[in-house]
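All protein chains of the complex are present and in place, except for one that has been dropped.
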Amino acid sequence: MTQTRRQFVGTGLAVAAAFFGLPHIANAAQLEEAIAAFTGGADMAGDGITLIAPEIAENGNTVPIEVDAPGAEAIMLLAAGNPQADVCTFNFGPAAGSRLASTRIRLAGEQEVVAIARMPDGSFKQARQNVRVTIGGCGG
Amino acid sequence: MTRKALLGGVSAAVFAVAAAGVGLADIRTGDSLVINGEIQIVTEAEPPAHLEGALSTLYSGWVFRTDETRAMQADDFDNPGMLYVEQGIDAFNTVMGSEGNSCASCHENPESLANVRPSYPQWDEAHGTVQTVEMQVQECQTERMGMEQPYGYDSQQMRNMVALIASVARGQTVDVAIDGPAAEAWELGREIYYTQYGQMELSCAQCHEQNYGNLIRADHLSQGQINGFPTYRLKNANIVSVHNRFRGCIRDTRGEPFSVGSPEFVALELYVASRGNGLTVEGPAVRN
Amino acid sequence: MAENVVPRVRVPRDASAGEAVSVRTLISHPMESGQRRGSDGNTIPRSIINRFTCEFNGELVIDVTIEPAVSTNPYFQFDATVNETGTFAFTWYDDDGSVYTESADITVA
Partner (left out) sequence: MKRQMLLAAGLAVAATSLQADIIAPGDVVMSEYGEVMESLTGVPGDALRGREIMVSRGQGNCLACHAVTALEDQPWHGEVGPSLDGVATRWEEPALRGLLVNADAVFPDSIMPAFYKVSGFIRPGDGFTTNPAPADLQPILAAQEIEDVIAYLMTLTDY
């Protein structure tokens, strides 16, 4: 009896997690891991990188994001509150005309978007911006 | 007409206490939309006479959206809805049915249909009913192209085709006829518009006539104009038909919606389209 | 397997030598994240475009590694330096092994 009840409660929590994401709890370690994999744990400067994201995203399905880090070899985008933090990594080649790129991403609720640039000298730069994601009014 | 619908006018004073009323405080009006630097869109217009002052200004749904969503509609490459228009173009040129015809066999090119979207739904003499663009496509497919199974009313193929037919009419003024033989359906549509459906007893008018501009949670209620349909909804990541949207709204009242393609929704579409007479066709628009 | 996957690209028709031109790309793809549940309650398997590359005359412009957090119908915009008349080659790699390609020419005066 007790075990059945516990299983039931467990299932309920799992369903809630799938629905609401519980992102901040599940993700913090994974975010650090993803960053460490890219930077090797190096310090990150806060200048020389620009992240443009809407303050308020009308829908978390399609959030336009732009990053620009002059001189960067690569820029990694992360979503700190998503179930999986990695979003994409732009690796620039010799024919790149700038170190600017934009895309559209998914955000599971209000969270910080993180951009980290790797420079040719092995240093890193970081920019973060909080994005609020709107909630529709209708129930269900 | 229902009791609640009749009460609308009488209790206006009381209503003002219960609800905040129309609020455009944090909506940026007065901006214009030009698509691809060439198609002028009318996003604010004088209401048609038949609205009898129910709206002081017509606002396209575009007005209620954020800068980012607005921008996505200003350029066909940025508008994901145009992906479906392209699929519609392929279908337009594809032979379908036993007669060996494609749409292009009769209509040459999609641009030749630019007068369709602004004037639909419209009365169809031969069928003795008001027809939507979807019904017109189905009619072509079954009666002239020899297709046993026309596109489903709300199928992806149908939405692609209707999006194509809308896209070639962008910038043209919506002008659906509501008199003559269409009047009966229009009256039915108006009655539906003011009827409070579902367990939450909500009418179209309560949100989209009396509360547009106000936030419902984080969402700015629009006037519920349909000149941008089929519209690309960020929420669905796909284009959505007018009737599917009607269905979603009645579902959200904890109600039982009418069926997609039903006479009730055709009538409602005619009525809601007529509330936008004076705006311009935008489909496929981009909305949240 | 994803259906109706169609790539689109937009680059200027011509440019001057050494100019950085803006390139926009879009591909119709559901980008199924692997985290959604279907109506039967089961998780819908992941199916995404996991990599995108752009080269100009054989030289790399950008190589993007992509995770499920990129939106349906992936969109990328970036700049490319063009020193000579040539061809852009775009490649999208699907989880299911499919590879989609598109190209675009540019004339450099």
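All chains are identified by letter, namely A, B and C, in their written order; residue positions are counted from 1 within each chain.
As a convention for this text, contacts are C-beta pairs under 8 Å (C-beta built on N, C-alpha and C of every residue); 3 or more make two chains touch, one makes a residue touch a chain.
Predicted model, so just to flag it, every value in this text is computed and none were measured.
Remark: the absent chain touches shown chains A, B in the intact complex.
Only one of the listed residues, B:34, B:54, B:183 or B:200, touches the absent chain: B:200. For chain A, the list of residues touching the undisplayed chain reads 1, 110, 132, 134-135, 137-140. Counting over the whole complex, chain B has residues 2, 4, 7-8, 10-12, 14-15, 17-20, 23, 195-202, 206-207, 210-211, 214-218, 221, 247, 250-257 touching the chain that is not drawn.
In the analysis below, only the chains that are shown with their structure count from here on.
By count of C-beta pairs in contact, A-C exceeds the other of the chain pairs A-C and B-C. Chain A and chain B have centres, each the mean of its CA atoms, that are 36 Å apart. If each chain is reduced to the centroid of its CA atoms, chain A and chain C end up 20 Å from each other. Chain B and chain C, compared by their mean Cα positions, are separated by 32 Å. Chain B has residues 80, 237 in contact with two or more other chains. Counting partner chains per residue, chain A has residues 61-63 touching two or more of them. Listed in rising order, the residues of chain B touching chain A in the complex are 65-69, 71-72, 80, 215-219, 221, 234-235, 237, 251-252, 254, 288. Within the complex formed with chain C, the chain B residues making contact are 77-78, 80, 83, 86-87, 237.
Those residues of chain A whose C-beta lies close enough to touch chain C in the complex are 18, 61-63, 66, 79, 82-84, 86-98, 100-107.
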